[in-house]
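I have placed the structure first, in the form of structure tokens, so that the comments after it can refer back to it.
As you look at this complex, bear in mind that one protein chain is not there, while each of the others sits in place.
Right, subunit A next:
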Amino acid sequence: MQAIEAHTGRMAPLRRNDVDTDQIIPSDFCRRLTKTGFEDGLFAGWRADPDFVLNREPYASATVLVAQRNFGSGSSRETAVWALRDWGFAAVIAESFGDIFQRNAGKNALLAVALGADAVGALLDHATERPDAEITVDLLDRQVRSEVGVWDFAIEDRARWLMLNGLDEIAVTLGRDAAIRAHEAARPPWLPRTAAPTRAVPVP
């Protein structure tokens, strides 16, 4: 993962609650085998409306998305994070996030930062009145800074550490192999195992 300390950019205001990941990227766009190239699916349903915020400059080229409550709820599809990132977003600010989305964001260097309703409201108004206004999301200081306010945010220490250092989490975990082995040796014998596979069969 790419290391990230802070991001500064313009905002796109999305004044909605409960933006589920099926809206962020409809499942039809989630069938590719790649990890990139998902920008065409981003909000594909809503972008059919010419007035949708991401169809209008300067919002179309903004890099910080601001939404309300429960952003990224629903499906666990990580393509939602990839689509935002591929479009050009580096950060999402919302009142709250779907758990799995927020976790996925952290694994892809997309800053997903929760602020209080007042702060989010102020930012939405600011982005609407001053489309060219910039905002900084600072992971190192755990702080969002804009002309209309400065707010601290909370983030899990481990997720922050992984992002700040751009670490390969699997490599970190494999460093604890001895502990994993010790646990494996102590697992109860009745726990189920899956069956040995048969040979590969072509798709009919």
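Everything below uses one rule, namely that a residue touches a chain if its C-beta (ideal position, glycine included) is under 8 Å from a C-beta of that chain, and two chains touch if they have at least 3 such contacts; residues count from 1.
As a working rule, contacts and distances are computed from a predicted model.
Its record in UniProt calls the unshown chain "3-isopropylmalate dehydratase large subunit", which is the match among "Energy-coupling factor transporter ATP-binding protein EcfA2", "Transport permease protein", "3-isopropylmalate dehydratase large subunit" or "3-methyl-2-oxobutanoate dehydrogenase subunit VorB". From the set A:R10, A:R103 or A:R145, the residue in touch with the chain omitted from the display is A:R103, counting the whole complex. Interface with the hidden chain, as seen from subunit A, comprises residues 15-18, 20, 22-23, 26-28, 30-35, 45, 68-70, 73-78, 81, 96, 98-100, 103-104, 107-108, 156-158, 161, 168-170, 173-174, 176, 179-180, 182-184, 187-197, 199-204.
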